[in-house]
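With one protein chain held back, the other chains of the complex are shown just where they sit.
Labels run A, B and C following the written order; every chain starts at residue 1.
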Amino acid sequence: ERPRDYGIRFGVLPTGPLNAITDVPGVRVGQVTIREGERVRTGVTAILPHAGNLFQQKSPAAIYIGNGFGKLAGYSQVEELGTLETPIVLTNTLSVPTAADALIDYTLSQPGNEQVRSVNPVVGETNDGFLNDIRGRHVTRQHVLTAIRDARTGAVAEGNVGAGTGTVCFGFKGGIGTASRKLPTSLGSYTVGALVQTNFGGVLQIAGMPAGVELGKYSFKENLDGSCMMVVLTDAPLDARNLKRLAKRAFMGLAKTGGIASNGSGDYVIAVSTAYQIPHDSKTPTDTLTLLRNDNTSALFMAAIEATEEAIINSLFAAKTMTGDQGHRIEELPVQRVVDYLKKAGQAR
Amino acid sequence: ERPRDYGIRFGVLPTGPLNAITDVPGVRVGQVTIREGERVRTGVTAILPHAGNLFQQKSPAAIYIGNGFGKLAGYSQVEELGTLETPIVLTNTLSVPTAADALIDYTLSQPGNEQVRSVNPVVGETNDGFLNDIRGRHVTRQHVLTAIRDARTGAVAEGNVGAGTGTVCFGFKGGIGTASRKLPTSLGSYTVGALVQTNFGGVLQIAGMPAGVELGKYSFKENLDGSCMMVVLTDAPLDARNLKRLAKRAFMGLAKTGGIASNGSGDYVIAVSTAYQIPHDSKTPTDTLTLLRNDNTSALFMAAIEATEEAIINSLFAAKTMTGDQGHRIEELPVQRVVDYLKKAGQAR
Amino acid sequence: ERPRDYGIRFGVLPTGPLNAITDVPGVRVGQVTIREGERVRTGVTAILPHAGNLFQQKSPAAIYIGNGFGKLAGYSQVEELGTLETPIVLTNTLSVPTAADALIDYTLSQPGNEQVRSVNPVVGETNDGFLNDIRGRHVTRQHVLTAIRDARTGAVAEGNVGAGTGTVCFGFKGGIGTASRKLPTSLGSYTVGALVQTNFGGVLQIAGMPAGVELGKYSFKENLDGSCMMVVLTDAPLDARNLKRLAKRAFMGLAKTGGIASNGSGDYVIAVSTAYQIPHDSKTPTDTLTLLRNDNTSALFMAAIEATEEAIINSLFAAKTMTGDQGHRIEELPVQRVVDYLKKAGQAR
Partner (left out) sequence: ERPRDYGIRFGVLPTGPLNAITDVPGVRVGQVTIREGERVRTGVTAILPHAGNLFQQKSPAAIYIGNGFGKLAGYSQVEELGTLETPIVLTNTLSVPTAADALIDYTLSQPGNEQVRSVNPVVGETNDGFLNDIRGRHVTRQHVLTAIRDARTGAVAEGNVGAGTGTVCFGFKGGIGTASRKLPTSLGSYTVGALVQTNFGGVLQIAGMPAGVELGKYSFKENLDGSCMMVVLTDAPLDARNLKRLAKRAFMGLAKTGGIASNGSGDYVIAVSTAYQIPHDSKTPTDTLTLLRNDNTSALFMAAIEATEEAIINSLFAAKTMTGDQGHRIEELPVQRVVDYLKKAGQAR
């Protein structure tokens, strides 16, 4: 059960039907979970903004860096050109090169890309080295290609899956989480979806309530640290400039969960619009685009904040206690205790 | 009474003695409130990081832009050189030039500055044009010089004062607010102080509790918009790079109050360290500085988040209902109702 | 006579008919030169991208900061929203607030702007304090309003005029310069125009030839320093992202003249497209725009480099020896000697 099933509310906007990033039409997610023996707890999550050839039909995109202690691949080209040309892959810190190489494999081998000699793989990561033998670099190119191949629309698994298999969040087991918001007709009917890989610290707040304090587990009482990858998709017709602004709001959503973007944190948001594509080749020197005006972005901003906040808490509700490398063990969030705590405050039912 | 007097808590770190930006030793604040007739509701707030000649003894500083729909003066030079060379002045949007001119007046006239031919005035603003006849530009240079001259250490007035005289926040009367955090000895004993000019919208949360929903007043239910200026001072020895990181955390504090950094928002954070100064002239080509390592910044980050969040809510608790230009009227936050609401949830006493 | 009249060539692209920023259709320039007595040597240059209400019909724009030791007003809003809503005004460092105030006056008083309560004045500057009594702040709002009112299409005066009245460049008299490039039909027939206010140092190169060395006047042999404001207009349909890229290329043009962007330099480029406007108000939530594709920007980049380089050298050829404040005297570039030097090298006729 997800927080919303307990009557917990994050903000005021309605969710999409799945309350998932895949509520944005056409978006597909694929995940490979790698659990082997006592030590390997890692994986891959792939997000594809549309079903076509992503290189030939580039998606408008932007990346916002909340705190840059991370190894995300692909930043500068997205920043310069405003487009994404590969799937987005999330994995662990030391497997970024493997994932990037797999994205090159994938791109070079797509029909129509026979002449492609330049690819900008976008790979995000957090460090699962507490539960996972990260130095062993157990993610293979094949894992990544499988995640991409298996990507599909529909519900998205949360918790100890994919790139979230071995992550830790607020001292509890973290993982993959997702959520969405659907704007009312008066605000454009757009959908904003978020998917997160939670691996960070701070003072946990759930729907505002200081659960971390209640549970006695928070930064500087304990040594909590780490990172968060956030992916935000929308069908609103935003250009790269406004997508970067949208991405920044996801970071505000992280703040609302009590994250502090500590020194050691790699907090990145990749925002992509599915409303249109920029063709790699064109017979015309111009593109004619219908773009949302600045004035109409605020509701999307609020949607990105809410969806990201909820996606993070969703990851905590879904993740299960895990033992991993070196016998390290991380407990899951005590969901019932949290729900009872919120109930007393009138914030759950 | 301030929120903390009702037992409302923002985070986990202790406050400084005054719970104000002036807990950072040497920091002075001066405010001029301009209320004239039915239409003029504006003012000036000045913050001085030290008591010396600010131009000759520059303070390490950085400015973070949360959302840049604003007219802050002085950004690029602070960004390039990493120093502040004037008092920080806050006022209304259309009075930025006047305030900048006054800062030039002030700087040129300081003893020792007879040869100064270049001054980078730093002026922040929000738009008080709903309650104030902003087009009348009623702030004069003299107002600004008075605020600087009258700046002092000690308690800081909050609410409808200075640059917060005519502002509106979450649909209620906003204003000036301040708060601080004092790190425990184990984390370096540093103080972080925040001062805010609140004039923005979103879905108000007080210590996490969704007060805006409870009170039925929030963005897209009503038309709430606007900006927030944040000033963060610390005696921790940070360089400009880490001050910029600190500044970014203040923006996270804003997020925790339910701010959404809407399209029309000018959200800026000016962060300054009082731990050392950079002399304008020097006989040596180098400066020897003792700087906090990256690894030790996280507690300061958390302090900046907490202090900013509390400063914003403080501004709302202090501000009083105001009528102004065109008969516009903004109600104060119904403090008792809010406190009762938080009490029921166990978040106030 | 301008360098081109001596057969000096800057790059390979053809100029527009006037070889001026006003070759971009609709662009108007107005200048007020302020020379009074022995000490006052300053002025104002205003550039208007189109003849309509600039606030109601905003121009897509971007600002690139080469070196940020400067006091340019208006940066962050242009960066955030991608639009310009006032004339661009250039003046001296300490008169930026006066100019900004005048731009507010201008905007508030335009028919149709009766309800405007927020204006983002864009003002650039360099420091003419060697020849000009800059501390006296002799520029008035009226000077600025006059420059705007008198702005017109057609040829642009260069040298000791407007904001270039008192500037110094490479140790010689600097000033205002302008140039343009017109792309051939195969590259889109677009025009790129540059206007510069030259006040900087380095090792002067004219069409590549090391004239500064030849003339025995260059940085670190003498104490040369200072800033350069660059304004680039184009009728190519660029969005803000690509305008920022275009702006960066103007800075490359500065580099080609031997400028070094010294520590004390405030080097800013404001780039604006005249191809379309973004209306302040709109009945629709979207704008439909026809925008140049990334792939087709390179020729514009080259045009901006060439035009800026030439505009800088044009300013030096036009400026005349001047005596000013404190009896300071700056010699003009010895044009004939330079031409002879280039002739010998086959770079002039």
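To be clear about the criterion, a contact is a pair of C-beta atoms (placed from the backbone, for glycine too) under 8 Å apart; a residue touches a chain by one contact, two chains touch by 3 or more.
All figures in this text were calculated on a predicted structure; none of them were measured in a lab.
The missing chain, though absent from the view, touches A, B, C when the full complex is examined. Of C:18, C:157 or C:187, it is C:187 that touches the chain left out of the display. When the missing chain is restored to the complex, the residue among C:78, C:96, C:209 or C:333 that touches it is C:209. Within the full complex, the residue among C:109, C:189, C:263 or C:284 touching the omitted chain is C:263. Touch with the chain omitted from the figure is made, among A:52, A:68 or A:285, by A:68. Mapped onto chain B, the interface with the missing chain covers residues 80-82, 188, 237, 239-241, 245, 278, 282, 284-296. Remark: the residues of chain A touching the chain excluded from display are 65, 67-77, 79-81, 93-94, 96-98, 100-101, 104, 108, 116-121, 127, 129, 134-135, 137, 266, 268. One chain is missing from the display, and on chain C it is touched by residues 9, 11-13, 66-67, 187, 202-203, 205, 207-210, 213, 218-221, 225, 245, 248-249, 251-256, 259-264, 294-299, 301-302, 305, 344-347.
Note that in this section only the chains that are shown with their structure count from here on.
The central chain of the assembly on a C-alpha centroid basis is B. The pairing of chain A with chain B is characterised as same-residue: of all residue numbers used at this interface, over half are used by both copies. Matching the C-alpha atoms of chain B with those of chain C calls for a turn of 180 degrees, to the nearest 5.
Inter-chain centre distance (chain B to chain C, centres taken as mean C-alpha positions): 35 Å.
With centres set at the average Cα position, the gap from chain A to chain B is 32 Å. Across the assembly, chain B contributes residues 67 that each touch 2 or more other chains.
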